[in-house]
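The block underneath contains the structure these notes are about, expressed in C-alpha cells.
One protein chain omitted, others in place.
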Amino acid sequence: MIAETGLAALWLAAAMALLQLVGGLTLLRGEGKLTPLIKPAALVQGALCVVSFSSLMYLFYVTDLSVLLVASNSHIDKPLIFKLAGTWGNHEGSMLLWVSVLSLSGAAIALLEKRIDARTLNATLAVQAFVALGFFAFLLFSSNPFERLIPAPVEGAGLNPLLQDIGLAFHPPTLYIGYVGLSVAFSFAVAAMLTGQVGPAFARAMRPWVLGAWIFLTVGITAGSYWAYYELGWGGWWFWDPVENASLMPWLAATALLHSVSVLATRNALRAWTIMLALVAFAMSMAGTFLVRSGILTSVHAFAVDPERGSFILALMLMYTSLAFLVFATRIGTVKQGEPFQIVSREGGIVANNIFLSVILAIVLIGTLYPLAAEAMGDKISVGPPYFNKATAPIALLLMAALLLGPMLRWRRDELKRHKYWLVGFFAISLWTGVAIWRFVPGVGVFPILGLALSLALAVAAWVPLKGRKLLRTPLPVFGMVIAHFGLAVSVFGMAAESGFSRETLTALAPGESAKVADWQVKLDDVRPVVGDNWVAIEGQLIARNNSKKFTLRPQSRQFYRPEQQTSEAALLTRWNGQLYAVIAQPDENGDGRWQVRLWWKPFVTFIWFGGLLVAFGGAIALLGRMFRRAKKPAVNKWAQA
Amino acid sequence: MGAGMSRPWLLWLPLAVIAFIGGLAIYGLVVPKDDMVHSAMVGRKLPEFALPPAAVGVEGLSDRDLADGKPRLLNIFASWCIPCKAEAPYLEALKKSGAEIDAIAIRDKPEDVAAFLAEFGNPFRRIGSDSEMAVQLKLGSSGVPETYVIAGDGTIVYQHIGDIRAEHVPMLLKKLQETQ
Partner (left out) sequence: MRRSFPFACGLLLAAVPQLSMAQGSGPTPELANRQLPDPAQEKAATQVMHALRCIQCQGQSIADSDAPMAATMRAEVRQQIAEGKKPGAIRQWMIERYGEWVSFEPDMKGSGLLLWATPLLLLLLGLLIARGLFRRKS
C-alpha cells in the first residue's frame, strides 16, 4: 500500500502544480479567479511531495522487494545507511528527490516570502510549478519509482560493494539541491520579467536561494575533486573531464549571479544582466545533467549513462530555456535602466568579476562541446587539460587581480588614488613572491608563480573590508564575504603550489629497498596479500621518513571479482604542508620480484579543498546573516554583500 | 543595462546559442558516436620493424617481408582476444580465395599462440610477435583485432577495425585486387 500511496501523492502533487500553472496563466490577464489558489496549492504540493518521497524512503528502509526500483537497487544485506541512500542513488529516486526539493522550495516561498509584491510572488510560484510539471511528467510517464515487480525476488540485486561509497551516496544529491536552488532563482527571474518588477525587492527575495544553491554546489565540487584525487589514484585533482566540466559550469554561473544580484539588491543596478545570469545558471545546471546522463561525450566518470533519459532532460532544458530567453528578448526592453555608476566603483569591480567568470564559463562550455561540433564537421579532435589550463588560467588570474581591489571600493564612484597604499602593498607582495620563486626555484611555470603571488596578496586583501569596522557590529554577510574570498586565496595557493612544486618518483622496489621523493625517504618494508569481501589485494607496507619522523603507508592494488576489475587504493600521508601520495601496482611479467611503486610529494595540496570548504563556509555565514537580519528587520544595508 | 536598448540583437544572442547547443546535442544523440580511433598511417609506407617469430615453427615478420611486390593482408591479433577467435573462419576463407595473410600477435606468449593456431587454424604466412605493442603503436593501430591491406610496395592501403565478418570477406578481397 505504501508504494501506491506514494504514487497517488505524486499524481496529486502534479495536479497541484498544474493548478498553480493555470492560476498563473490567468494572472497574466489581470487578477484571475484562480489566483488566490496559487499559494495554497504550492503548500499542498510541497506536503504531497514529502509524502511521496517519504514513502519511497520507507520502501527502501524495509527493503520492499515487490517494488522494482528497490529490487534492482537494494539488497536485504545492505547496511542501513546505504539502504536509505539507495532512495536517491538511482535515476528515478534522484528525480523524485529533485522534484520534492523543488516543491518544498515552492512551499517555503509561498509561506515565508514577504518582500516582493503579490503578483510577482504568484507568478514565481506559477513558473516553479511549470518547471516542476516537466519533472512530474518525466517521473509519472517514463520513470515511475513506485512500479511493482511481480513476483518479488528474494534478496535484491544491488549489492555491488563498489557502489557502497559514502561519497557516492551524498555527492549527487548535494549537486541536485544546488541545481534546485538555481531553478528557484530561474522562477524568480522569469516572474520578475513578466510582471516588470526587476528591482531590489526581487533581488533580495532571490538572493538567499542563489546563495544556498551556490553553497551546495561549492561543497559538491570540492568534495568531488577530493574523491577523484584519492579514488582514481592518478594524483590529479581536476581532469577537465566533461562530467567535471558539467558540474563546474553551473557553479561559475551561480558565482557570477551571486555577485550581480547583490548589486541589484543594494544599488538597483545590473538589472538585465542579473536576470540573464539567473537564466544561464539554471540552463547550465540542466545542460550539465544532460551531459552526464546522455553520454554523448567520452568521460572517465561515465557511470550513469542513459541516452533515452538524457533526451528527456534535453527536451525539458530546451523548452524551459528557450521560453525563458524568449521572454527575456521580448520583455527585458521594458525593464528600466538601473542606477548609473562609474568604472572605478564597487559595481565596476563586480562587473569585472561577472565578465571574467562568464568568459571562463563560456570557454569551458565551448571547449567541452567543441569536439562534438568538430565531429559534426567531419573533424576528429580532442580538447583536454592543456587547452583548458592555458585558456582559463590567465582569466582566472585577472579575476584574482580584480578581487584584490574590488571589495574595498565604494559604491557608485571611487578614486584609485584613495587606495594607492594598498595597491602598492599588494603589488609589492606579488612582485616579491613572484621574483623570489622565479629566482630561487628553477623550472616553475609562469601560471604557478603568478597564482602563488596573487593568492598571497589576496590572503591579505581579503581582510581589508573589515578594516575600520567595529567587529561586533559588522553584519555577518561582510564576514561571510571576507571568509569566502580568503578561502579562494587558500584554494588557489594550494592549486599553484601543487602544480608548481609537486615531486614524483616512479620506481620498482624489492622489499627492503628505498626510494626518495622530495625530502622523503620511502622504504618498501613488506608486501603481503589481503582479502576483502569480494576482492583480494596485495598491500605494500611503506615506511616514510622525513628527518627523524617515521610514518607507515599501506597502499593496495585490489583485484575484484564479480565484476572483475582492478583498482589501486592510494595511501595518503597528510602533513600540514602537503601530502605524500603512494600507489603500488601488481608486478610485471618480467618483474624480478620488484613492485612498481609510484610516489608523489604534493606540497599544500590539501589547501585546495580546505580553501573550497572555507569558501562554502563563508557563504553559509552570509546566508545565516541574511536570514537572521530578515527575522529582525527587513532594512536595506548599504554595505551588505553576499 | 544599456546594451539592451542600444544593441537589440544582443538580446537574441542567447536564443541563438541555445538553438546551436540544442542542435549539437541532438546531433550527439542521433548520430552514433564513432569511438574508433582510425590509423592516420593509411596511405603511407609501413614503418620499419622486425619482429621475432610469435611461436615455434613460424617465421617472424619485418616490413621488408610485406614489401616484396605482392599485396597482402596484415592481421593484428592475440590469442587472448575473443573477437579474434570469431574471425578465424573468415581469415581462412580469405586465404582460400587467394589472399596472402601475415600477422602480428600482440602481448602474447609463444605457447599461447601455438595453442590458438592449433585450435582455430593457421591461415598466416608469417607471424611476428609484438610483445610490447611497439609496432602496433608505429602502425597507428588501436586494438585487436585489426586487418590492414598492404600494397606490394609496402604502402598501407586500408585499415579494417574489429573482427572480420562474413560481409567483410568480399570487401577485403576487392581492396586487395584494386591494389594490384
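Every chain is named by a letter (A and B) in the order it is written, and numbering of its residues begins at 1.
Everything that follows uses one rule, which is that a residue touches a chain if its C-beta (ideal position, glycine included) is under 8 Å from a C-beta of that chain, and two chains touch if they have at least 3 such contacts.
Given the structure is predicted, the values throughout are model-derived calculations rather than measurements.
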Full-complex contact with the absent chain, from A:Gly236, A:Pro307 or A:Gly425: A:Gly236
Touch with the omitted chain, as defined above, among A:Ile2, A:Leu149, A:Ile355 or A:Val536: A:Ile355
Touching residues on chain A - with respect to the absent chain: 162-163, 165, 167-168, 227-228, 231-232, 234, 236, 239, 241, 269-270, 298-304, 340-343, 347-348, 351, 355-356, 358-359, 362-363, 366-367, 370, 374, 377, 379-387, 390-392, 394-395, 412-413, 443, 504-508, 563-568, 585, 588-590, 596, 598
Contact set of chain B toward the excluded chain (per top definition): 1-3, 6-7, 10, 33, 35-41, 78-84, 106-109, 131-134, 136-140, 142-145, 161-163
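We take it that only the chains that are shown with their structure count from here on.
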Distance between chain centroids, defined by C-alpha means - chain A, chain B (Å): 41
Chain B residues within the chain A interface of the complex: 1-5, 8, 11-12, 14-15, 18-19, 21-22, 24-29, 31, 33-35
Touching residues (chain side chain A, partner chain B) in the complex: 270-273, 276, 279-280, 283, 287, 290, 294, 296-298, 307, 310-311, 314, 318, 321-322, 325-326, 328-329, 332-333, 335, 337-338, 369, 372-373, 375-376, 380
